[in-house]
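Questions regarding the structure given below will be posed in turn.
Left out: one protein chain. Kept in place: all the others.
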Amino acid sequence: MRLEKRHRTSAAAYVAAPVGAVAFTLLISALLVLWAGAPVAQTYALLAQGAFGSVFALTETLTRATPLILTGLAAAVAFRARLFNIGAEGQLYAGAIVAVAVGGLHGGTGLEWSPWVLFPLMMMAAALAGAALLLGPALMKARLGVDEVVTTLLLNFVMLLLVSALLDGPMKDPTALGWPQSVALQGELELSRLVTGSRLHTGLLIAVGLAVLLWALLARTVPGFDIRAAGANPRAAAFAGVPVTRTVVLVALLSGGLAGLAGAIEVAGRTGYVTLDMSPGYGYSGIVIAMLAGLHPLGVVAAGIFVAGVLVGADSMSRAIGVPTYIADVIVAASLIAVLVAGLLAQYRVRWK
Amino acid sequence: MDPTNETVLRLAGITKRFGSLVANDGISLTLARGEVLALLGENGAGKSTLMSILFGHYVADAGSIEVFGRALPPGQPRAALAAGIGMVHQHFTLADNLSVLDNVLLGSEPLWQPFSRRAAARTRLLEVSQRFGLPVAPDARVGDLSVGERQRVEILKALYRGARILILDEPTAVLTPQESEALFATLAQMVAQGLSIIFISHKLGEVLRVSHRVAVLRQGRLVAEAPAAGATQAQLAQWMVGRAVERAARRPSQRVGEPVCTLQDVHTTGGRDALQGVRLDLRAGEITAIAGVSGNGQVALAEVLCGVRLPARGSVTLQGRALPPAVARRVKHLVERGVARIPEDRHAVGVVGDLPVWENAVSERLGSRWFSHPWFTAGWVRRRSARQYARHVAETFDVRGGGPDAPARALSGGNMQKLILGRALLHPGAQDAAAKNAGAPLLIVAHQPTWGLDIGAVTFVQERLIAARDAGAAVLLISDDLDEVLQMGDRVAVMHAGHLGEARPAEEWTREAIGLAMAGGTA
Partner (left out) sequence: MTELLDILSNPAFWIATLRVATPLILGTLGVLLCERAGVLNLGIEGIMVAGAFAGWLTVYAGHGLWTGVAVAALTGAVFGLLHAWLTVGLALSQHVSGLGITLLATALSYYGYRVGFPKVNTPPTITPFASMDWLGVPILSAQTPLTLLALLLAPLLAWALYRTPLGLAVRMVGENPQAAEGQGISVAATRTGAIVAGSALMGVAGSFLTLSAFNAFFFNMVNGRGWICVALVVFASWRPGKALLGALLFAFFDALQLRLQQAGDAWLPYQVYLMLPYLLSILALVLVARKAAYPQALMKPYRKGER
């Protein structure tokens, strides 16, 4: 079997690719639903309903989408520069814990400032925390050639353990009954609701706003060019005068910062405090979302809403029928592979010789 | 020794298309035992494609191949090897991290054999190497060998497998004249032992020296076939290009000015290719040509002058001033001062292939006031100006293929080089007739600027370089094509093992003297 590049990718192929990917994914998950002994059509209907079928479902989906869009952006900007940041999960927790440290620990720190000052300060601190966590692996790659995939991955575990230690000790909420959770964020620092009575908060607007900003940065500015060039071909970029190491640092700051913000916004908008299970793998899902979006910032918003829909819909469907929620993870993973394959087949023809 | 009448190889009607490009069009050839057949043609004529089909790297769309009277199954190097065909690739297919023996041994034993018979293999390798006069050390790590030694290993790979038909793809491209002589002696020895050879080249002199018969390809077709005895270089050139070719007359510089760029005792680090105390003055209105076999420091020299590499010792000054220490800023400084840089590897270094043509046209100057607003130091790109400039470059330098938004890697080699040349030579202000800085660049650093281009593109590039020189630019031309060096250079210096010899006027050099200097000797 070998691949032959097509002269011109027809418009039909561009449409057929994602459609084919979706069809394939639905087929795989249909088989899994059958294995669980549930009716396929009904399962899908409940999934769709649970994701988008009511105002409540929509707000739930968009709430879930908020951190996913941010981690998706983090992965997109990093992968564009060929910096494979798999550490968004840890960076998210870093941002969350720092946000609470700045915005919640008032018992001893005495940060009695106005929320107008404290809120941006909290957000910046969270972004810096996430960025700091990625800076190490990024520099190790740029200077020493250490593969950043493994280093960022391992740091996830380290960060989670660090958060666990902090939750057991200095940042523990004394009023929570034995459950390890952090002190709560000051009330005024929480994000307000977008739709009253729901959990949807203004963090969504921040996330979408950042997506637009990131798109503008990449497509219209000199640093954006530097990032794209350094990612596509570092040697040619260096020849053209792109400051490659500085660009890598910039990308690390952006990517880690976005993931850190994801954590801070989750705390400020949804939970109010940090727990060890506040992220069911948002960092990893962000990577899938970025790939599904073709690393395009605006596509990340769409892909983030899609993945959020699948996750929320699966929760609701599972309560109704009993098909395990893990089907959502299967759908997401399968659609990633399917999209990659379909995208490739749109550009190349397969020759069986 | 004269070739026999026995036909060992017969190609009939070979046709191969890559998309809309017809690389080979109905080519038929024969090869006799003990014969050396030269396959001649410009870059892109289809020589390498034809041989790759023969060896099984590609599958022909039409046609058949017969080896020693038997049909050859297409598309399998294994079948070609079994039939007795061996190929010495232009870019050596050797694994640097493994030993000579490992590289030769690969594939010669059945994969399911539980033990590798290394001792026996070593003996056989030494025996073959002695028989053909190609000394090697079996346990040496290939990455540590010189270019000539690596070529020997590449040849031995084929001979070890018992090849009776040997294909050599541009074998002298990386050799000094003296090393080439040694290779020709080896070929004579092979022929004496009954081997048949296909020799691919674009160097007319060699072809006539070494081969019995010459076959000329042009644009995928076989246009001529003649015995080497009695053919002239002029006739071969005419067949290759399709019209009478005159060797252009030398056009020496009319007015040489002051030194524009000076290298003083420059050393770089990095193995075989490192510079050792290089001294060089590049003067306005003069072409300084650097001759030498690739791999003797040319890359390091070009990188230092392009601002991509920092000398470990010594100094580089432009117009009397030192350069900024950080790479990115040094590159920007050079570009701003009017240094036009043409890198050796246009695909991997000259353009960012995934990005569109227009972005590549402005890539070097994107941070300048021509193409960006310094807005919160984020640098908002002035798209319209940038695209306008890109269009100006494409029109002036005849860059064709896909338009400004097509990815740069879609351009052909010639067009890519024209793009690189255009962005280097055309100042952004040049499109405004009223602009003052519309003149020639200060310094042009051209590293193998005509490599891999067809004759039309080669002439285009050379003309532009000469025009820039006549307008006052200092030109550094690094080329491994001796003809080009002698024709274009006002002064010529030779590079060997990181040392740059003294630059003397072109008239004072003879081919033999240069050849000697390339190999490290002195006249």
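Order of writing sets the chain letters: A and B. Residues in each chain are counted from 1.
We adopt the following convention: contacts are C-beta pairs under 8 Å (C-beta built on N, C-alpha and C of every residue); 3 or more make two chains touch, one makes a residue touch a chain.
Not measured: the values here are computed from a predicted model.
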item: From B:N103, B:S129, B:S201 or B:T450, residue that would touch the chain that is not displayed; value: B:N103
item: Selected residue (touches chain absent from view) among A:L27, A:V55, A:L298 or A:L340; value: A:L340
item: Residue of B:K47, B:H89 or B:R365 touching the missing chain in the full complex; value: B:H89
item: Touch list for chain A against the chain that is not drawn; value: 1-3, 5, 32, 35-36, 84, 86, 140, 144-147, 149-151, 153-155, 157-158, 161-162, 164-165, 168-169, 284, 287-288, 291, 322-327, 329-330, 332-334, 336-337, 340-341, 344
item: Where the unshown chain meets chain B, residue by residue; value: 18, 55, 57-59, 76-78, 81-82, 87, 89, 93-98, 102-103, 105-116, 157
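Going forward, only the chains that are shown with their structure count from here on.
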item: Inter-chain centre distance, chain A versus chain B - centres from mean C-alpha coordinates, in Å; value: 46
item: For the chain A and chain B complex, residues of the former touching the latter; value: 5, 7, 217, 220-223, 225, 228-229, 232-233, 235-244, 246, 353
item: Partner chain A, residues of chain B touching it in the complex; value: 19-20, 59, 75, 306-308, 326-329, 331-332, 335, 341, 343, 348-355, 359, 363-364, 366-367, 372, 378-381, 383
